[in-house]
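Heads up, the thing below is written out as structure tokens.
For this depiction, one protein chain was excluded, whereas all remaining protein chains were kept in their positions.
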Amino acid sequence: MTLTDSLVDFFLETRKHTENICEPLEIEDYVVQPIVDVSPPKWHLGHTTWFFEEFILKPHFKGYMIFDEDFSFVFNSYYETVGKRVVRSDRGNLSRPSVESVYAYRTHVTQAIKNLFSATQSQELYDLLEIGIHHEKQHQELLLTDIKFILGNNPLLPIYSDSFTEHPIETESQEWISMDEGIYEIGHNSNAFCYDNELGRHKVYLHPFKISRNLITNQEYIEFIEAGGYKKFDVWHAEGWDWVNQNGISAPLYWHSIDGVWHNYTLNGLQKVTPKAPVTHISYFEAFAFAQWKGCRLATEFEWEAAQTNFSWGQRWEWTESAYLPYPFYKKADGALGEYNGKFMVNQKVLRGGSVATPIRHTRPTYRNFFQTSLRWQYTGLRLAK
Amino acid sequence: MTLTDSLVDFFLETRKHTENICEPLEIEDYVVQPIVDVSPPKWHLGHTTWFFEEFILKPHFKGYMIFDEDFSFVFNSYYETVGKRVVRSDRGNLSRPSVESVYAYRTHVTQAIKNLFSATQSQELYDLLEIGIHHEKQHQELLLTDIKFILGNNPLLPIYSDSFTEHPIETESQEWISMDEGIYEIGHNSNAFCYDNELGRHKVYLHPFKISRNLITNQEYIEFIEAGGYKKFDVWHAEGWDWVNQNGISAPLYWHSIDGVWHNYTLNGLQKVTPKAPVTHISYFEAFAFAQWKGCRLATEFEWEAAQTNFSWGQRWEWTESAYLPYPFYKKADGALGEYNGKFMVNQKVLRGGSVATPIRHTRPTYRNFFQTSLRWQYTGLRLAK
Amino acid sequence: MTLTDSLVDFFLETRKHTENICEPLEIEDYVVQPIVDVSPPKWHLGHTTWFFEEFILKPHFKGYMIFDEDFSFVFNSYYETVGKRVVRSDRGNLSRPSVESVYAYRTHVTQAIKNLFSATQSQELYDLLEIGIHHEKQHQELLLTDIKFILGNNPLLPIYSDSFTEHPIETESQEWISMDEGIYEIGHNSNAFCYDNELGRHKVYLHPFKISRNLITNQEYIEFIEAGGYKKFDVWHAEGWDWVNQNGISAPLYWHSIDGVWHNYTLNGLQKVTPKAPVTHISYFEAFAFAQWKGCRLATEFEWEAAQTNFSWGQRWEWTESAYLPYPFYKKADGALGEYNGKFMVNQKVLRGGSVATPIRHTRPTYRNFFQTSLRWQYTGLRLAK
Partner (left out) sequence: MTLTDSLVDFFLETRKHTENICEPLEIEDYVVQPIVDVSPPKWHLGHTTWFFEEFILKPHFKGYMIFDEDFSFVFNSYYETVGKRVVRSDRGNLSRPSVESVYAYRTHVTQAIKNLFSATQSQELYDLLEIGIHHEKQHQELLLTDIKFILGNNPLLPIYSDSFTEHPIETESQEWISMDEGIYEIGHNSNAFCYDNELGRHKVYLHPFKISRNLITNQEYIEFIEAGGYKKFDVWHAEGWDWVNQNGISAPLYWHSIDGVWHNYTLNGLQKVTPKAPVTHISYFEAFAFAQWKGCRLATEFEWEAAQTNFSWGQRWEWTESAYLPYPFYKKADGALGEYNGKFMVNQKVLRGGSVATPIRHTRPTYRNFFQTSLRWQYTGLRLAK
């Protein structure tokens, strides 16, 4: 089996997996956008496809027949380099293209990629294909969390699937792992795929610190709620305190108190909160406030990366104290792909780890996820440090 | 044929007609809400059904099996009397209930009404059924104009139907009809159905006035545009002028200038503007400004009603100068049906006539339609007076 | 004494009275604008002066020396005809021109008008001067109500004056005055000054109605509050109900419940509410809701004008049910003065009467005041009709 075969297989598996995620949906579920951060599922299906068409097929496949000229307008996300785009907040206003035609678009592009790669040995194209695959994997995670929001925001609270496990029990107990002072190397360090924001392996000096073996559980988080954590201004950032009050926040996203018992909407429908599962769907502001309340803090992304072999991770994206900034030797890629990461390196926080929604082969110890400090619809959680 | 049979037939025709309007839609088209004034088609389908269930079946049909308890929450519009409701601006965020289940709901309720009326002779129920039918007819008009907005706001500008005639030629030419000074009787005056806001026939004194035989055409409106009408502050109300500038308005809704030629989106797709068709999709502000520019004015609703036998009407709802206010003897109905009209009698303008979207048997000389002064998605037009 | 002398005296008295109103102010009070509807006192001082400079001195006084070229930008209000202007919401951001220089501007213009009118006999100039005087009188009322808002919105609740009587006792008791059906003449009918919106005396047909001899008092209004009037959706317009809920309205403006006793801020400082005084600082929405709750309604402006000789009025501007619309023969004036009234004839309600803040010789039976339906900072009240 050649590298090409293997990469094309990886491509096909990835394309299939995206469609598998959508399999339980009704057509109506593909269309709506209840908040601006959430994109309609059909937009994810189209956008991941557009990425292959725009960056591989159009420039590199002579004779490629564009599926529909209008789709590049509809499915461009934020790539200013490649022309006009539908404003993000309008994605949920578009009933067309239909779901059926988006699937036809997927098939058309998937087949064209197969055809192209059956006849090329270009390393540049391999690299682009690999980026496209990882781009689609990123969207798989968003697709799932967006579906959860679409269904969980619906007053009927429909079930997505009976079998998806969102709330695994945290089997580790709280225990402080001590890390030594010294110089650590940070950043990607192999030939395997990574994003540009992980590159530039470099040294950081870390002072001695302790990091917890376990993630904070729902049970611990309920203690915070019951101790009035959402009403103690002194454990919050000023901006976080405003956010709590302006939005009337008093529990994680998807939590409902029913007759005094905490329930949460899950992809299996409305359920009682699992006490031993790691808490999730909290903002950075909440993670920070919880840590303050505990007399601890969040780890920096450097501490996390240095310590991560000492604990298990991957159920929750873990908020860190680190702002999302370029590494010392960061160079953004040329052209449109240069818009992938660098332009977001301001006013966001780094998350490390991975989540129950992260597709396989998509995270790694150096992976840097990032979101604005108030967002909660990802499977975010927290681990204490001090 | 008994009165009941005839009314039930009217009911069944009406129910069918609503579904006929939706026949050309894709499932996706039923779901979206691009602006707050536009409701998703499936909401119209459900809401008109809920009206029969809530006001007839639940209180009057012993043993009626409610289709789904949650639907009364989802499909209530603004009836504060009958419990909570989905906020209007959130209607487009709901992918469920599915279109299929909304149709099942329709069938269930339609059948139950048939069953109920096969065994009743109650005048109260006849009256409620008649209101429900007319309520659904009102929504048929909105359904069509909402569909137009959903498709016409989509960058792909999809065709709804090849056969719908939106832009009939105005065959009358401009000619002033002179009306005498005197006392006129205004308001509904027969046993036929009407809304409560038309009742209370009463006298008004009209001074001599002239009203035009024809509606203003696209051709005439283009003259206004070309004369800089959208830039002459002195023909606009102060509030209209702010509206023009804040929204960058320079032509009727759905108009696009392509290579210097005016096109408009129609239910048949994008077309060149028909010069001789009556202009439509203009706000009250625009209608007023056009009239000012012509040195004329809009008629009051009383003038219109007094003069209406002298001209043909029915293609465009005609903006009048009259604010939507109660007639002298106005009494709002008891209970939830009292919320139908009276609570909107502030800060809106009356429109008279009817439009290409108005279902048959739904308008009449005394019918009072009403909208806020900036709205344009109905088939609104204007007739001059002086 | 000639007409000119008399008019110039009237002018000088009016100028003086404006300054008298400001006499109790600190310099700081002249500057702020707590809400967009309220203008800083120094703006009123400057704007009323600018009106004379712009419409009389600049065009008609050869050799007139403009006080400061920049002032026409700063003190223009909404006259699109005469050039750029400071956006209304920015008036409170301007610390300059200083109060001292605004007073110097007043003196300069007052003197120039005196000089001009000592040497003219032009009727056109008399007419302009008369309009300017009445314009300043209108601003005197706003000046006082804006001062009240500026002080009453300050947490220190400073006293403006110990002697101003805002809350006279309503000496009439509730009694229905019956008015006959028939044709009534409406509109101004003498050689005395009036605004263009009162002209065009014309006939209206009124059906028999009853109107109350007294204004609704605080005591009666407290009954409405205590009966839960602000929580009964069915007595409110839909738009009024939204306004109540979005703004958390539960009493008239300036009312504070202190240990269960209603107080209100007055120009004499914080006081207990006077039970027998007519209620004031209510919006149209509140006036309407109160009337609905009483099973009555508000009068139309025509009913009010027809009946007004039968009751005393002048303490409160009285909300009517009438929208502010042009009279049948309305013609707006040419040029900038044409912007005075006509451009506001949409989405506002007419108020009739006058108030404790209305300067002498400024109201009359045909005077039409008008405001948006949610505004409360004027001395608004209500009289029932049925």
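Note that the chains are named A, B and C in the order they appear, and that numbering of residues resets to 1 at the start of each chain.
Rule of thumb we're sticking to: a contact is a pair of C-beta atoms (placed from the backbone, for glycine too) under 8 Å apart; a residue touches a chain by one contact, two chains touch by 3 or more.
What you see is a predicted model, and the numbers here were worked out from it, not measured in a lab.
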> Who does the absent chain touch among those shown?
Replying inline: A, C
> Where the complex has a chain not shown, which of C:74, C:109, C:144 or C:235 is the residue touching it?
Replying inline: C:74
> Touching the missing chain, which residues of chain A?
Replying inline: 78, 80-81, 183, 202-205, 207, 209, 233-234, 236-241, 284-285, 288, 297, 321-323, 325-326, 328-329, 338-339, 343-347, 373
>> Applying the definition given at the start, please give the residues of chain C touching the unseen chain.
In response: 26-34, 42, 70, 73-74, 86, 90, 92-99, 150-151, 153-156, 158
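The definition used in the following text is that only the chains that are shown with their structure count from here on.
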> If chain A and chain C share one sequence, what is the angle of the rotation that overlays their CA atoms, in steps of 5 degrees?
Replying inline: 180
> Whole-Å distance, chain A centre to chain B centre, using C-alpha means?
Replying inline: 45
>> With centres defined as the mean C-alpha position, give me the chain A-chain C separation in Å.
In response: 58
> Taking each chain's centre as its mean C-alpha position, how far apart are chain B and chain C in Å?
Replying inline: 37
>> Can you pull out the residues of chain B that are in contact with at least two other chains?
In response: none
